[in-house]
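Left out: one protein chain. Kept in place: all the others.
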Amino acid sequence: MTKELGIGIIGTGFMGKAHAFAYRAALAAFPDIPAPRLEMIADVEEGLAARAAHQYGFARSSASWRQLVNDPRIDVVSITTPNTLHKEMALAAIAAGKHVHCEKPLSPSLAESAQMVEAAEKAGVVTQVGFNYIKNPLLKLARDMVAAGELGEITGFRGIHAEDYMHDPDGPYSWRIDPVGGPGVIADLGSHIIGMARFLLGPITEVSADVRTVVKSRPVGRGAKERKDVLVDDVARILVNFGRGCGGTIEANWIATGRKMQLGFELTGEKGSLVFTQERLNELLFYKAGGDAKTAGYARIEAGPQHAPYGQFCVAGGHQLGFNDLKTIEMGEFLRAIGGGERAGPDFREAYEIQKVVDAAIASSSARGWVRVG
Amino acid sequence: MTKELGIGIIGTGFMGKAHAFAYRAALAAFPDIPAPRLEMIADVEEGLAARAAHQYGFARSSASWRQLVNDPRIDVVSITTPNTLHKEMALAAIAAGKHVHCEKPLSPSLAESAQMVEAAEKAGVVTQVGFNYIKNPLLKLARDMVAAGELGEITGFRGIHAEDYMHDPDGPYSWRIDPVGGPGVIADLGSHIIGMARFLLGPITEVSADVRTVVKSRPVGRGAKERKDVLVDDVARILVNFGRGCGGTIEANWIATGRKMQLGFELTGEKGSLVFTQERLNELLFYKAGGDAKTAGYARIEAGPQHAPYGQFCVAGGHQLGFNDLKTIEMGEFLRAIGGGERAGPDFREAYEIQKVVDAAIASSSARGWVRVG
Amino acid sequence: MTKELGIGIIGTGFMGKAHAFAYRAALAAFPDIPAPRLEMIADVEEGLAARAAHQYGFARSSASWRQLVNDPRIDVVSITTPNTLHKEMALAAIAAGKHVHCEKPLSPSLAESAQMVEAAEKAGVVTQVGFNYIKNPLLKLARDMVAAGELGEITGFRGIHAEDYMHDPDGPYSWRIDPVGGPGVIADLGSHIIGMARFLLGPITEVSADVRTVVKSRPVGRGAKERKDVLVDDVARILVNFGRGCGGTIEANWIATGRKMQLGFELTGEKGSLVFTQERLNELLFYKAGGDAKTAGYARIEAGPQHAPYGQFCVAGGHQLGFNDLKTIEMGEFLRAIGGGERAGPDFREAYEIQKVVDAAIASSSARGWVRVG
Partner (left out) sequence: MTKELGIGIIGTGFMGKAHAFAYRAALAAFPDIPAPRLEMIADVEEGLAARAAHQYGFARSSASWRQLVNDPRIDVVSITTPNTLHKEMALAAIAAGKHVHCEKPLSPSLAESAQMVEAAEKAGVVTQVGFNYIKNPLLKLARDMVAAGELGEITGFRGIHAEDYMHDPDGPYSWRIDPVGGPGVIADLGSHIIGMARFLLGPITEVSADVRTVVKSRPVGRGAKERKDVLVDDVARILVNFGRGCGGTIEANWIATGRKMQLGFELTGEKGSLVFTQERLNELLFYKAGGDAKTAGYARIEAGPQHAPYGQFCVAGGHQLGFNDLKTIEMGEFLRAIGGGERAGPDFREAYEIQKVVDAAIASSSARGWVRVG
């Protein structure tokens, strides 16, 4: 196995920092992975890049992402820029033989994502996309329980990812709702819950959706009188069919006033059920049918070292993981895959499959009926 | 106002008993209503009727519901029998000039329900249908808050009524799933959450649904090897449009393993949100946008005398109402309406409107696209 | 078994109404008990008594409680007046050969309560005291689980009854804090949680307490400038020893801002634990040691017909009981005992034993050390 991997991060914002935390923690958590060597961080604003390099412990900084992707000491590139930039950066990094981690959504359009998948697979590099929430040890438990048949035949899934950062109709127009970046909430949050559904239950084969813009216009700036039409969706409600035969619903919503992180699901099987919400990410509710009726009930499972890889962070239960720990698991798995270990993904192809569901839902909403995915 | 009303109940089962409790408690809770005089209870099994009369304090019993509906000392008839029998009983009672309370669903088919509505409205009698859950003081509060604009423009509704009494695929075939009684869960539980959605937000105008049978066959009897095909639905998932402009989803599910009473919703508006589940019927969560960010959060409202008519049951907060209290509120409002007070409903017409949504959802599921209601 | 029992209630306030609801519902819930015949209700205000008699369905009313306790058609007397009046009424009722239900606390002082116990036991009448919360089917389950050893050796109890009706230091002086009525919160709320502890775990043998007055004075009336010294306790915190060997703490608090009904406990044993709060009276949390570590956790047990006598109120789980249903169970058990069935209590003697703990705690607080109970 490779002993060390040179790391480069493009972008110093929310996700750039999260990647930095994760790379800094990854080896401490996972002794079996190649050691990340923090080589370079890039940002169009040179000062930001330099400051970030110091703060996050990277050897060098650059205002040029091209310099970064072509640096011979760099083996791994993390792309944390706005998604309109992903394709160009990813293709360049792949062309330079780098392994690539890219934040989601992969790109504004399915066609662009297809190019990225093709390039990556042709080059044989390892890719990963930032669907961090499924790295939760309790979601791995959930997936394993489903796979082991502990819930029996699965009969339903009811998923949602709702937050409220766009709920105020007087919140100003921004890059986030510029259609050049692709769809709205269905791509931004919807991709998380669609990915989670796929992680747990496998492919979604068919959708019938209502994807709509609720806040029809927004001020051109904070407090501005002039308003601009909003062209992307605020809420997506989707009826889904899974390839395994069961049905479900999925909602993505960024105007869900009050919700900061309502990413969750109820997953129902003939023999049991699971309930999860990222609002309490260290808990999983489990109901097992057939027990003593007097004392049956949803058990609140608390994350602990019995749920790998929680124990890599803390040997005692109840201490709890946070968001940045999920990101560390994600990076640990990515580096392990590059080192020759299991490719846990989700890789570019999986992100592309998720995007197909997004696209099918949008098409379905226009067609006002069911549409097959892909 | 009428001083007293003679009461007759048809049926001595689950709902017959609930009505008896409610009529016994109604005047104690609501001094302003006509006093119910417990006249007669009927059941095809004479012994059950006689025993019930003694136990519930009715003056007389009968094996003949016809005798009951034609008894001159009876002013009010409660129909708590299986829904295949509702129409005949209701029409006879109406013909005899009685006010009629009928359990839901009103009848197996929209056509029959239409007849019932027509007869009742022509006769001018007061009718009510057993959508008991919306009698909750906290749901009245929710409705009032919506109506008063406290949540701003409403942007979404996510409702569900899920239980698990049919989750076991080896649970035997029963009257409950005989299609002669109408649809499956969409009528049995779906009508509750559809009714609740209408109570809170007004008419649903359009639906796109996936209504499906998951357990395709069931043993003809407990433990039997022979199985019989199931023809009614186990799960209904519905995209909805409200007349007021907002969208939402509604699910009805009787194979939701682990759930005993997951009847609830999230209701989101530009300025606030409400979350409710009948699993904790004395609580309502309320998020109000725009407060101090440091201390903002969902407030857990606990039912108390400040939420009418809770105070009719208990002068102190925190003591909690139960299911039978909701039924008492329902009967209290029904008797008040008969006495000339407000007709709070839901009456036969409202039940008919709810059934239209059920029918539209079923039609939509076949058509695999949106269908207008009514 | 006696076929019928004539009922008389003294008092038409909060508890008078609760008793009326309960007597009206008792036979409908419990067919095996003697039928209560609602004979008379008394109140010093004649108009209130008359109105209550009509509203609650009692045959007669009276302004004289003496008339009531001496009425030959009355077999059972419910005393729901302020506790300064209990003794005189109870002794008169007992002298007249009546069975007596009395609200808690039994009397302002242990000596008076001793007289009441003695009189009742000498006369051989059935007595009961209104510790309604332990009538919850889930608390019966808890008690049975403890008794059956399902939690193993019990190692701790952490109980509380906290509400906030006295939290405002500008809330006026009232009868509730007049020391003529006995101690403050330790009697009013403390007796509930002490009674619950005894119900679950048996006698408390020793206490060390801090019983204190926090709001030292209150306005003589609402808005008044003049203030009057408060002589009774607002908070009691008690270290306890149970006769069975385990320790615990108990708190009673009526200035617990925000709490409307925080009556609950954590009960810990070597093999399992239970957690309960009356705020969610239809739920009991149960942790069972020794299961599969991956899926272990507190199970949320929801009340259902498997928890007797829930099924007497509703045949389906999840529907929930309310406060008045607990009161109905209480009255049902009382009437059953009078009819010759099990004396479930708590009777006058048990109330007296609870009061001994209250008194010992007060004595302990003065002595600043441990005091034996009784």
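Order of writing sets the labels: A, B and C. Residues in every chain begin at 1.
We take it that a residue touches a chain if its C-beta (ideal position, glycine included) is under 8 Å from a C-beta of that chain, and two chains touch if they have at least 3 such contacts.
Just so it is clear, the model here is predicted, and its values are computed rather than measured.
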Check your understanding: The chain left out here touches which displayed chains?
Key -> A, B, C
Practice item. Sort through A:313, A:334 or A:348 and give me the one touching the missing partner chain. Key: A:313
Study note, to complete from the structure: Across C:269, C:304, C:318 or C:332, the one contacting the chain not displayed is C:269
Study note, to complete from the structure: Among listed residues A:156, A:169, A:269 or A:304, the absent chain is touched only by A:304
Point to revise | Sites on chain A contacted by the missing partner chain, in the whole complex | key: 14, 17-18, 20-21, 24-25, 27-29, 31, 35, 51, 54-57, 163, 165, 259-261, 278-282, 302, 304, 313-325
Review point. In the whole complex, what residues of chain B lie against the chain that is missing from view?
Key: 141, 145, 286, 288, 293-302, 304, 306-307
Revision key, fill the gap. The missing chain sits against chain C at residues 151, 153, 155-156, 158, 160, 164, 167-169, 208-210, 212, 214, 234-235, 237, 239, 241, 246-249, 251, 253, 255-259, 266, 268-273, 287, 289, 298, 368-370
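The definition used in the following text is that only the chains that are shown with their structure count from here on.
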Review point. Are the chains arranged, by touching, as a line, ring, star, complete graph, or other?
Key: complete
Check your understanding: Between chain A and chain B, what is the gap in Å from one C-alpha centre to the other?
Key -> 41
Review point. Per the centroid of Cα atoms for each chain, what is the distance between chain B and chain C, given in Å?
Key: 34
Review point. Going by the touch rule set out above, which residues of chain B reach two or more other chains?
Key: 259
